[in-house]
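Next up is a structure, given as structure tokens.
One protein chain omitted, others in place.
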Amino acid sequence: MIVENMEVISQHKIADSVYELVLRGEALVRLCNQGQFLHLKVSEGTDPLLRRPISIAQINKDKGELTVIYRAGGRGTNMLALKQAGEMVSVLGPLGNGFPLNEVEASNTAILIGGGIGVPPLYELSLQLRNMGVQVIHVLGFSSSKDVFYEEKFVQLGETYVTTIDGTYGEKGTVIDVITDKQLNFDVIYSCGPTPMLKAIEATFPEKKGFLSLEERMGCGIGACFACVCHVQNDKTRTEYKKICTDGPVFPIGEVEL
Amino acid sequence: MIVENMEVISQHKIADSVYELVLRGEALVRLCNQGQFLHLKVSEGTDPLLRRPISIAQINKDKGELTVIYRAGGRGTNMLALKQAGEMVSVLGPLGNGFPLNEVEASNTAILIGGGIGVPPLYELSLQLRNMGVQVIHVLGFSSSKDVFYEEKFVQLGETYVTTIDGTYGEKGTVIDVITDKQLNFDVIYSCGPTPMLKAIEATFPEKKGFLSLEERMGCGIGACFACVCHVQNDKTRTEYKKICTDGPVFPIGEVEL
Amino acid sequence: MSRLNIELPGLSMKNPIMPASGCFGFGQEYAKLYDLSKLGAIAIKATTVETRFGNPTPRVAETSSGMLNAIGLQNPGLEKVIENELVWLEKYDVPIVANVAGTKTEDYIEVAEKISKSKNVHALELNISCPNVKEGGITFGTNPKVASELTKLVKEVSEVPVYVKLSPNVTDIVEMAVAVEEAGADGLSMINTLLGMRIDLKKRKPILANGAGGLSGPAIKPVAIRMIHQVSQAVSIPIIGMGGITTAEDVIEFFLAGASCVAVGTANFVDPFVCPTIIEDLPRALDELGVDHISELIGGSWK
Partner (left out) sequence: MSRLNIELPGLSMKNPIMPASGCFGFGQEYAKLYDLSKLGAIAIKATTVETRFGNPTPRVAETSSGMLNAIGLQNPGLEKVIENELVWLEKYDVPIVANVAGTKTEDYIEVAEKISKSKNVHALELNISCPNVKEGGITFGTNPKVASELTKLVKEVSEVPVYVKLSPNVTDIVEMAVAVEEAGADGLSMINTLLGMRIDLKKRKPILANGAGGLSGPAIKPVAIRMIHQVSQAVSIPIIGMGGITTAEDVIEFFLAGASCVAVGTANFVDPFVCPTIIEDLPRALDELGVDHISELIGGSWK
């Protein structure tokens, strides 16, 4: 984990309030894996003060480039969205443990379930799984047609279902609806998205092997401040904990309380 | 006085830590006069919070451009120095009352005495005086050779003396030294620079007509916060005051306490 | 139909936005920029019995997301404020909140009595919390008994409702608030500035000529929100909220904490148009939250 000033190579709006940002640097890219995240400083001064945790969507070690995809909503991400090619961004990373690849074999089918702005880290994961010869199914859930992004990119890597809650694009309903309706078969689950979605996955597929990527408000991002802890499932003492920033953000289904 | 987002047209380092910044806008430029100042917001966020007062160095109403020259030293000016062409800067202005032109006649000689980063506002003043047919003499004082800027530009407008305290460029000594040594003759003084220099001018030429541009830490820049007040000379009650931002920054010699 | 009007003791406001005392002078400068009748009210600069020059300069210093000031209650004095400033303000359709300051109890009483008779003064704001006056101003603001007595005396002479402006530089803000409520205050105004200091490294002395000064701006907003959240649950008089407000969202945060209207201070220095900008922007912010009238939000974080 290092701090590096990375150069903005490009920044594009790819859906309603959603931006794709490509950063280039020297050293940091080489350390990154699927499912890890970066801690970005969006401005020079002390406002906003804290870094913003954003997942890695794509890693290009040859070019020394990283892609992140984020929704601009609050102060920090709105300022990030103003960055133009050539400007520099201070990046702390890579942080956390990404999606494990060694839990799946070439003969397996993996289902990658993304919800909204939880979709991005699944892209690099899918690239890696495909490299290993794993069959991938993507189920990408969004609120509405205006929020959909990266569908074509995922289609190129495998079977892809897009759902929207309001039915304005793809299937109408939740990701769970699609999986049950289409009776999709798979050996392992990888998922990232809002907590209600992750809870539904855990409840619907209690017997499946799976990995969930969690979110929490963070201070340090490196395990020192204890901002991002969660309880461990079935812990009677209620004193055990995991830190999402360093023990996660990816946890096996059933490990921590959602 | 308005608030306008102006575009950075160019930014160049012209001396040690001294930058020349050209801004373009729609409406603000047309309101500006020699000796007035702008209040610049150097960043989007709330840090740094306050605007920075910077004098107008040149006004190009045809092109809609303003030039300012400033020394990057503290947090705000250092951030301003990072702005590149194409970026926007929020500008409040024009503020204050500039150097009066109606106090001098075409047949007169005006001496323009600048100290360090007080030199810039004298440039537009000199252009205006020349337009009126007034003879101008420039005496520009700097600390050292590395601090000197705009000499050639002033030379094109009239007799110009450059002094440095350490003698590494031009005459050695203060601006007062040069004026007395060379026995310069003039009808009216215009000056901007550090307070000790202004005091020396007031003390050395008590009988001359003259105008001094003052500095003080400012809050609002528009006369509302009472941050920038100074006492009035010979005020027995000690309750009279002038606001540098709106009554100044230019005052006739003898009006306010330096 | 307005979604922004607010009715408070003495103050019938078109919208809940007033410039904060000391950050708007007596309005003359801002009147050149926009129509002051747009404002919900105006809190004018602290007025003392006598003309005051205030503290030596520098009087302001910047801090991270904030500023320090030690103006020292510079003002033309009671008589001139009434005769010039308040009369000049009569041409605007906006209620005036007169900020009353002093060093001795009698000063407060004299200012309160006389200024409250002015036609357009609809409320007093009793400034017992200015950190920049040496002779005693500060003890009024940190001692509940003293604050309560002063409130009583001022209430006796004032012809308009009295809002007491609380200092945040206390251990127990609720105790102070309850004390002045019991003494008859019609409302509270909070918070005044936090006491702070910055030091000039080269000169090795405080940047402000006065030494310490009052910290204002976005930096102090979380302290203001916390105090209003506490106090609004402990008293039943309304609160004029302030401390770092810059945007319509900030206004809503103060309402949810428990304020019934707000004052905008330091932000006027960064953007002199900030008050009308916030007023215009509020309906959008209410829409986003699905709120019809801003008054529905008062105390929403604890109700």
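Observations on the structure shown:
Letters are used for the chains, namely A, B and C, taken in the order the chains are written, and counting of residues starts over at 1 for each.
As a convention for this text, a contact is a pair of C-beta atoms (placed from the backbone, for glycine too) under 8 Å apart; a residue touches a chain by one contact, two chains touch by 3 or more.
Predicted model, so just to flag it, every value in this text is computed and none were measured.
Touch with the chain that is not drawn comes from one residue among C:Ala219, C:Ile237 or C:Ala263, which is C:Ala219. Here the missing chain is touched by one residue of C:Lys91, C:Lys104, C:Lys117 or C:Lys205, and it is C:Lys205. The omitted chain makes contact with just one of the residues A:Leu23, A:Leu38, A:Met218 or A:Val250: A:Met218. Listed by residue number, the positions of chain C touching the unshown chain are 63-66, 68, 142, 169-172, 194-199, 201-202, 204-206, 211-212, 215, 217-223, 225-226, 229, 244, 249, 252-253, 256-257, 289, 300-301. Take chain A: the residues that touch the chain left off the picture are 1, 3, 41, 45-51, 76, 92, 216-231, 237-239, 241, 246. Within the entire complex, the positions of chain B that touch the omitted partner chain are 45-47.
As a convention for this text, only the chains that are shown with their structure count from here on.
Of all chains in the assembly, those touching chain A and also chain C are B. Centroid to centroid, with C-alpha atoms defining each point, chain A and chain C lie 46 Å apart. Note on chain placement: the centre of chain B and the centre of chain C lie 36 Å apart, centres being C-alpha means.
Residue positions of chain A touching 2 or more other chains: 45-47. For chain C, residues that reach two or more other chains under the stated contact definition are 64-65, 218.
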